[in-house]
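A single protein chain has been omitted from the complex, and every remaining protein chain is retained in its original position.
This part shows chain A:
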Amino acid sequence: MFKFKPKISALARISSEIRFSSQWIKASSSSNEDINVEKLFVDQEVQKLLTDLTEIDLEHKVFRPRRTSIQQRSHFALMTEERLEKTRERMREEARRFLQFVPVKEPREESVQILAQDSELKDFDTSKFVFTDITFDATDQDRTVVVREPDGTLRTANPEEHDRMNRTYYQKPNRPVNAPALFADPYLQNALDKNEHEFVLDWACWFYEPDDPSYIRLSQLVFDRINESGKFHVITSTRHFGPFTFFLALNDNIPKLLNYFGGLGRLADCANLVRLQKAVRPDWRVTIAQGDSDEKIVKDFIKQNARFRDHIGDLQAFISTGKVKSEHEAEKHFGLRERLGRVDKRRVRITSGNIRGNEGPLGELSDEYSVKVVKSEGTGGSDGAEKKEEGRGRGRWRSRDQNTDDKKKE
């Protein structure tokens, strides 16, 4: 066993040689030169842009309730504003660790090493024998797995067999030996229809190694479907948003995502996305000067890419009118706007100052009718009590408000 160990360990996970075609760049996208995708992904500028593009949504994304294997109580804490802000900041720090990107890797090599060929062992059995090193100090990556073929060849296991042996001997929760049915199509599409993209990708990166060809295929499939359907909100603020954006930028496919950011009125993110595209594709036609503002970068992009005009309607509307998509939609529905207006009116706080005016409960009728304020028995009682003792439960706040109003009148 130990004779060939140094030979096998030479097969490192990190492959140094330059590839001629990347799995992450589609054949349809216009690229003829070779790009080292892995090197580009770990580039500092690209990492910074990707991190900036990934927003942190604590409540609805990173720490949203999920079904866990243990029951937990909810915790409540009473804290001051300052302390609350500190706690939020620490939660955000914690969330940043949960947003660590899944490594973008090229598919690993499938080659195997032939260690021995013993022709005398030929036809010893009809099936292969797999030998796995399960000593304590071997890690999942450098574990020795060898296979004896029925024709007497002893070879190292290919990566697929290697991972399968890892899953067999070192079981982890939710990592069955065979891939779950969720990763194949009828069920995958059902899950994506329910907006469970994050669940699928999370499980895929737990189940597969990031350089597994099946993982790369699956994640690209999911990314493509997100881009097609325009459901970007399902993947923002997750650890997969970085690889997703990187994948789109590599394939020169950003207009839909740009439109999504534009529809939300996030111009800085739009500019960052254009910068990312430029960083990933230096030969790209759009030029970005050092001191350009966000707006100028985005406007230049729109001007120079007229072919994307159909896809970026929301972004153009935002730049021209300064209104985000939801506002535009609200304007379209007249009834909705009416309702919004009514809500706004209700929001105006009625105080003793404006109760007689137009903003009061009578509205415009207050011009014709004089408003008379009569205190009901309850308030009258509290009024009396107020003189005797201040600071009793609910009445205190109400009486304070009244006091300040009275002072203003004076």
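Definition applied: a contact is a pair of C-beta atoms (placed from the backbone, for glycine too) under 8 Å apart; a residue touches a chain by one contact, two chains touch by 3 or more; residues count from 1.
In this section, contacts and distances are computed from a predicted model.
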item	value
Complex member absent from the view - protein name from UniProt, among "Potassium channel domain-containing protein", "Translation initiation factor eIF2B subunit beta", "28S ribosomal protein S18b, mitochondrial" or "Histone-fold-containing protein"	"28S ribosomal protein S18b, mitochondrial"
Residue, one of A:Ser21, A:Thr87, A:Gln117 or A:Gln304, that touches the chain absent here	A:Thr87
Of A:Asn190, A:Thr287 or A:Gln304, the residue in touch with the unshown chain	A:Asn190
Options A:Ile35, A:Val102 or A:Val222, residue touching the unrepresented chain	A:Val102
Options A:Ser21, A:Gln141 or A:Thr321, residue touching the unrepresented chain	A:Gln141
Residues belonging to chain A that touch the chain removed from view	13-14, 16, 38-39, 42, 63, 65-72, 75, 77, 79, 83, 87, 90-91, 94, 97-98, 100, 102-103, 105, 141, 172-174, 176, 180-182, 187-188, 190-191, 196, 199-200, 202-203, 205-206, 210-211
